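First the structure, which I've put down as structure tokens, then a few questions once you've had a look.
Of the protein chains in this complex, one is absent; all others appear in place.
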Amino acid sequence: MSKVLRKEEFRRDKKIKAALFGATGAVGQVFMWMLHDHPWFELTRVVASESREGKDYGSEVHWILPQEIPEEILSLEIASFNIEEMREQGIQIVFSALPNHIAEKIEPQLIEAGFAVFSNASHYRYSEHVPILIPEANMDQLNWIEKQGYPEKGFIITNANCSTTGLAVAMAPLRKFGIKDVIVSTYQSVSGAGHPGLSALDITGNVVPFIGGEEEKMRKEFKKILSVDVDIHPFCVRVPVMFGHLETVWVEFEQDVELGDIIKAWAECSSGVDHLPSTPAKPIIYEDQNDLPQIKMAFYGDPEGMVVYTGRLKRQGNRIGFSLLVNNVVKGAAGGSIQNAEAFVAKYIDK
Amino acid sequence: MSKVLRKEEFRRDKKIKAALFGATGAVGQVFMWMLHDHPWFELTRVVASESREGKDYGSEVHWILPQEIPEEILSLEIASFNIEEMREQGIQIVFSALPNHIAEKIEPQLIEAGFAVFSNASHYRYSEHVPILIPEANMDQLNWIEKQGYPEKGFIITNANCSTTGLAVAMAPLRKFGIKDVIVSTYQSVSGAGHPGLSALDITGNVVPFIGGEEEKMRKEFKKILSVDVDIHPFCVRVPVMFGHLETVWVEFEQDVELGDIIKAWAECSSGVDHLPSTPAKPIIYEDQNDLPQIKMAFYGDPEGMVVYTGRLKRQGNRIGFSLLVNNVVKGAAGGSIQNAEAFVAKYIDK
Amino acid sequence: MSKVLRKEEFRRDKKIKAALFGATGAVGQVFMWMLHDHPWFELTRVVASESREGKDYGSEVHWILPQEIPEEILSLEIASFNIEEMREQGIQIVFSALPNHIAEKIEPQLIEAGFAVFSNASHYRYSEHVPILIPEANMDQLNWIEKQGYPEKGFIITNANCSTTGLAVAMAPLRKFGIKDVIVSTYQSVSGAGHPGLSALDITGNVVPFIGGEEEKMRKEFKKILSVDVDIHPFCVRVPVMFGHLETVWVEFEQDVELGDIIKAWAECSSGVDHLPSTPAKPIIYEDQNDLPQIKMAFYGDPEGMVVYTGRLKRQGNRIGFSLLVNNVVKGAAGGSIQNAEAFVAKYIDK
Partner (left out) sequence: MSKVLRKEEFRRDKKIKAALFGATGAVGQVFMWMLHDHPWFELTRVVASESREGKDYGSEVHWILPQEIPEEILSLEIASFNIEEMREQGIQIVFSALPNHIAEKIEPQLIEAGFAVFSNASHYRYSEHVPILIPEANMDQLNWIEKQGYPEKGFIITNANCSTTGLAVAMAPLRKFGIKDVIVSTYQSVSGAGHPGLSALDITGNVVPFIGGEEEKMRKEFKKILSVDVDIHPFCVRVPVMFGHLETVWVEFEQDVELGDIIKAWAECSSGVDHLPSTPAKPIIYEDQNDLPQIKMAFYGDPEGMVVYTGRLKRQGNRIGFSLLVNNVVKGAAGGSIQNAEAFVAKYIDK
């Protein structure tokens, strides 16, 4: 067994060594972008499918981000899945951007080998003791890793599905009003489907009111993350834009809530841990201009790719309506996972 | 006063003469397309803004439809708003694609002058005795024209806002189950904003969760058309596609309804009048493939521009969810108005 | 050997029986759309990949056209590649929408078996005696089938690559002025890449200045179709629209040519054979409005999917510039192939 990452061995003058699995996919590329100069983690090993081993990352990746690929990652050699070597390299954290059918084979071995695994795959999300962690929403679930055996054993923390992430962040500070009913329609960009993912012929000039498995994920994950027994009513719809998921939401609360209470709850939202590198000071920004947030604000280049924007707050009868925007590849995927690793380090290693 | 169009003067061997007001705008162009070879109506006079009088339609219109402009309308001379001349020409029906602020000045004069006015403008929609007519939904309201004074006087019949039209058609056959609650999110194409309407800079690669006045229209029109006291909960959102409005809907009914009852109700829906040229045999088509209907099916070239498509029918708790698609410029605008004129002729003139 | 389709056996009161290979792909679907009610050909056998044999077309196809799939083709059974059965069915014409790597295996067997093969695949395009036929451009090459052995033997006629088709049609009537130099940049829609073809992630909100192999095809095919020794200079670029290829062209001629000569040459262009069902009376339409043709006119629903539009004609020094628009899935693919079959029937069978 590897040495699990523990407080007593931590040296603040060194970065924690991390590996990335699934580095060439769409979400993998966002991990690469965010990790290549991360202040706490050092990307020590980049793993992709076997046929790519030994080759340069730059020659193997079909880079889909609008930013130019960082020069320093072009010549990174793609490594194999080899636990011994990972141990020798001193790797203690593994980020997983693996497709689900591969994640279910590889992630158990990584946990077993004593790594701290932070995964964007959905395989483990619904397992007992595995948190679907979003620091702004359920930091109290971080300690479930102890039920997984930490610090004696490795563990896994998953992040939520991209559209669930936006909804859970916006609803978390409103939980105190008593959530009775949630109805949500999504406007999801094509990057959520990965690469090659969706055919251009299916979405160019089109809107498709179906995303396989997405509504089920939203229903299950919302309950688990917020620890509420509310079966939300989602429609998940694909729209022809590149990045960003917009959602329109109607909610009912147990309590009588003023719109001002909601704006205040959002403004006061925090990740529960101060100064994580990837958590903005204000994780929710409410836009009071009536045509905001718009999907183009989710633009990947935006330094605020970790913010969830809300807007169009209104009341009609007992219901309160609002819209929200989440950057699906950053906060809703790679960035969420990295933030979870930071939260773990902040709470267990370097508090 | 003009001679109002009445049964006794009708000659089946002649087309009814019609004028079109607002002929160069986006909806005006769809009227031109649908009327230029209509079996019952003869487009006798084409009226546009004063500065265009005396000029050829072809030189004045900025044609935005994908179809080539029909050759026979290129050289139509744009005429002035002149009631005397209209009488001399034997015009009895007027279609109005006027912008609202102009409609409110001109339409009262047309009614006063004894014309049968079919208007896409919203000005008169909420007036007493003025039906917002959709034959599939509220043919019983057609006879409100008698309260307006017909057959002694001219009258106006409006059609609904484009997004309301889709929802009202889909919900009309379900009224019998007792509508308790409707929540709807729209995915509306740019053509709904007219021309020039929306700036390309605002919507290219973007989704904008606000369309000024649209949600209010949906709430008011839904109640009036379906004669129900239900305050629907809409979010109206603009997406970057050319034609077609998609909507996702969650409904609650008084009665316990099976999904099969709904499919049956949609299948049996009819316009209430047989054989109107612009009403398809099946005004609602339910698609049981889970990713249909898609917005590209609303494509203006489609001969079925008058059909409302439904899909994704599902039940969750007490709620029933579905999606729908309406061609906003045909069924939801010009085509709806023409269908209303046909319904009037069928019922009052040539039954 | 099958009985090759010959004049003496032809009965005008019966349609000619045809098979379609590659029926479920993007181009295959356009063939289905155009053949399902063709006046001369009866679609008797629909062949797709082996795994689909015995199943209904409707359940196997991922329909990507904006039109609803015609009801009558939903339940067509997908058949195997079986020459004996094809003979028994009386099939004489085969349309091929096969991917190239499959076409190269199957098409030789179809020719060998005595069928008249009309193929959209590129495999045979550059073979001796095989015409890349475009009736408007090179009807004189139709008789190359005799060098292939017709009427004793089967034969193949290919149609050109989609972007070459537009250019060849527009340049054919100008050949008489002596083509010296052609420079062309294309604006090609995503449908040209087939399905799944291009990933939505690669083209949404993007323009990609490269289409593998396309420029080489244009250079080779242009020379062969027009029988000229001119090495054109192409740039082939993908743009984020669904249907239609636009091209900008600069040409130099041996002769001194007036713009009026060019407009006249285009106006007088014909397919060389009268009254083919799929050839419009005017195969080239010159648009003199300066912002036409636009790509939305290539919209598949357009009845003029067989027309090549030209526009923006201008002279600068010795060069003449113009733009053109071709519907890449109709005229540039399935429609071109069907038109070729019609041209063959008109010339050899039923003149």
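For clarity, chains are labelled A, B and C in written order, and residue numbers in each chain start from 1.
Assume a residue touches a chain if its C-beta (ideal position, glycine included) is under 8 Å from a C-beta of that chain, and two chains touch if they have at least 3 such contacts.
Worth saying up front: this structure is predicted, and the values here are computed from it rather than measured.
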Of the residues listed, B:Thr204, B:Ser227 or B:Asn290, which one is in contact with the missing chain? B:Thr204
Please pick, from C:Ile69, C:Ile102 or C:Ile183, the residue that touches the omitted chain in the full complex. C:Ile183
Given the contact definition stated above, which residue among A:Leu5, A:Ile157, A:Leu246 or A:Met297 touches the chain not shown here? A:Met297
Listed in rising order, the subunit A residues that touch the chain left out are 66-68, 204-205, 242, 296-297, 299-302, 304
In terms of residues, what is the contact footprint of the unshown chain on subunit C? 183, 185, 187, 205-210, 231, 233, 235, 237, 239-242, 244, 246, 248, 250, 290-291, 293-296, 311-312, 316-317, 319, 321, 323
Go through subunit B and note every residue touching the omitted chain. 26, 64, 189-191, 193-206, 240-242
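Methods note: only the chains that are shown with their structure count from here on.
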Using mean CA coordinates as chain centres, what's the gap between subunit A and subunit B in Å? 44
Where the centres are mean C-alpha positions, what is the separation of subunit A from subunit C, in Å? 47
Where subunit A touches two or more other chains, by residue: 205-206, 240-242
